[in-house]
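Missing here: one protein chain of the complex. Every other protein chain is in place.
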Amino acid sequence: MTVSENVLDVKNLVMHYRTRKGPVYAVDNVTFHVGKGEAIGLVGESGCGKTSIALSLLKLLPTNADILNGEIRIMGDDIVPLPEKKMNKRRWRDISMVFQSAMNSLNPVFTVEDQILEAMLEHVPHLSEEEMNEKIDSLFDLVGLDPSLKTQYPHQYSGGMRQRAVIAMALSCDPDLIIADEPTTALDVIVQDSILKQIRDIQKELNMAMIYISHDIAVIAEVSERVGVMYAGKLVEMSSTENIFHNPIHPYTMALMSCFPSIVGEKTELVTLPGEPPDLLAPPPGCRFHPRCPYVTEICKEQDPDYKEHTQGHYAACWHPGGEK
Amino acid sequence: MAQKNGKTLVNINKLSKLFPVGQGIFGKADSFVHAVSDFNLQIKVGESVGLVGESGCGKTTTGKLITRLLDPTTGNILMDTEEGPVDIALLKGKEMKTFRRRVQMIFQDPYESMNPRMTIFDTVAEPLNVQGIGSMSDRETMVADLLETVDLVPASSFLFRYPHELSGGQRQRVAIARALIIKPDFVVADEPTSMLDVSVRTGVMNLMQDLADQFDVTYLYITHDLAVARYMCDRIGVMYLGKIVEIGETEDLLHNPKHPYTQALLSAVPVPDPTYTRNPIKISGGITKPVDPPPQCRFYNRCPLADEYCKTHDHPPRKEITPNHYVACYHA
Partner (left out) sequence: MTVVQNSERVLEPLWRIRLKLFARGFKKNWALFAESPIGLIGLGVIVFFGLIALAQPILVNTVWEPKVYDPINGFDIEIPYHPSPPSARHLLGTDVLGRDVLSQLMYSSRFEFALGLISAIVTVLIATTIGAVSAYFGGLVDTILMRLVDLVIMVPFLAVLIVMSALMGVGMIELALVIGILSGFGGTAIVIKSQALSVKVKPFVDVARVAGGGHAHIIFTHLVPNLMPISLLYMMFVVTGAIFSEAVLSFFGLTEIQMSWGLMINTTQVFGYLMRFDTWWLLFPASLSITFLCAAFYMVGRALDEVVNPRLRER
């Protein structure tokens, strides 16, 4: 590859956690890319490795986790070998993150303004104090908060406002890529709706790349242009949102689409997927989905399918894409 | 099939529950949260009624009142018995124990709703144990049979394991088995699937429906998720700050919502279809705590239709606009 057009290129990423009972491969050989200004959705069930990917991209891994293999290129530079000191400089400026629990990412003893200022002083120190203050005001406007609230403490905010403040903080250093990890999961639908709208608008307006992580395919459908589906540490399918929802080829994605209830359209019987997601301490051999797959054959039990392009831009890891024999 | 004879199983009248806030040293509260206020609901034998609302709307408190985990401040809950409707708040001693046999509850969190020091057998057998039903070996067979009915097969491989050795979906199946083991008439399910992963959730929802028919159970299904309520319930009641603002047959309510809050809630639910465009929602702001609410419509300060009439009048009474479809709004 020559000069990359992509904001993010992840290649063959392998990450594991060392645990008492043995290594857990939470991210196993994952490859994807995010183009400039593109919104990607990552969807999967709890424990499928979607948050682990996010933490790997920021290199914010706990001490018992290691990246074993692969490349993470941000604007073309591989960040995997970067030492912590240099990585720290890139966080927030090149890549930033909105976490699920806003209360944990805000420090209760500082005002929201101070916390955003602190991040800016660290990463964009060339700005004057006035510029920073202006920037904070415009960020508050952008995320739909009244700038006069900036001198308040996090506990004075409601849940939705806190999440907006965290988004403002993530945007404070004009990152090229923002990762949003279930930012609306703890919120009620009406608040969720307005925050989703805000996120979508901001992403378009700033032409910023985004990875939106969620377990809720309905939310993913709202915010992303392309969707990756994860299962048991692997990316099993990735394509345009259209394709994933209307023309999925991996049996897991197919099942996922038919087991989600909706309030629009005809009321349909929901399909039950047998079994449970595998224990990552002892994943099944071959394709990790094979014990639950309706199209399973001998080869699925023995060999892990390659993750490859099936049609233009439609990647999947399956021996029987679309259920074909 | 459950006996749908049109008989009312549970009749809730003017139910209110107030929680004191800002309590002083001498126990004198200066204000109250009206968690549930003037709540009316009739549940017929064999139907599944959904209670839908945002967090803090009082739906969980309602569930706890119906199972008598809490006592109402005012109002009553009448439960149909052989001797006619009985106010459950007045039950004592033996009658209370019989009531406990008829009403069971399934909780949201499969990790917290089981004693970590009790095996699956002890957990499921607990209701039999406290009700004194069957001998020890009877109980063992009953529990094993029921575990297999909820698809925990073979039962012998689950009986003597501890909750932490099971996955979330399996635990919720155990919780369902525990609720059904004494063959109740009525089960209050408080968000039983909201903590489960999608691929396991459908299985649990389908199981609950199958069991409703098999065991003649009437459900009150409490959830924040309208899509789940649509799938599980015959009727849906939408709650806002302690009151039902709209209630109707599921499809009728979803297709012809009349209350501005229901309309907002419906258009806020994301749809798993990228080509679908939702109606924009008209309300703003978030839900507040109903601490000593003023005598006007609870939805007044967020309502797009609010006018002087709503401001000066009490919370609107519930009226039937089409058969079985009730709305509490002056503008509906």
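Each chain carries a letter (A and B) given by its place in the written order, and its residues are counted from 1.
Rule of thumb we're sticking to: a contact is a pair of C-beta atoms (placed from the backbone, for glycine too) under 8 Å apart; a residue touches a chain by one contact, two chains touch by 3 or more.
Quick caveat: nothing in here was measured; it's all calculated off a predicted structure.
Asker: Write down which of B:S16, B:T149 or B:T193 is the residue touching the left-out chain.
Answerer: B:T149
Asker: Out of B:T81, B:T119 or B:N301, which touches the unshown chain?
Answerer: Answer from the full complex: B:T119 touches the omitted chain.
Asker: Looking beyond the chains shown, say which of B:S16, B:T61, B:Q104 or B:T202 touches the absent one.
Answerer: That would be B:Q104, which touches the missing chain.
Asker: Among B:R178, B:R235 or B:H315, single out the residue that touches the unshown chain.
Answerer: Checking the options B:R178, B:R235 or B:H315, the one contacting the hidden chain is B:R178.
Asker: If the hidden chain were put back, which residues of subunit B would touch it?
Answerer: So the residues of subunit B touching the unseen chain are 64, 67, 69, 96-97, 100-101, 103-105, 107-109, 112-119, 126-127, 130-131, 136, 140-141, 144-145, 148-149, 151, 153-156, 159-160, 175, 178, 182, 210, 214.
We adopt the following convention: only the chains that are shown with their structure count from here on.
Asker: Please name which positions on subunit A make contact with subunit B in the complex.
Answerer: The contact residues of subunit A facing subunit B are 45-46, 158-160, 188-194, 196, 215-219, 221-222, 241-242, 245-246, 255-257, 259-265, 267, 270-274, 276-277, 292.
Asker: Okay, in this complex, where on subunit B does subunit A touch?
Answerer: Result: residues 54-55, 167, 169-170, 197-203, 205-206, 224, 226-228, 230-231, 251, 254, 264-276, 281, 283-284, 286-287 of subunit B touch subunit A.
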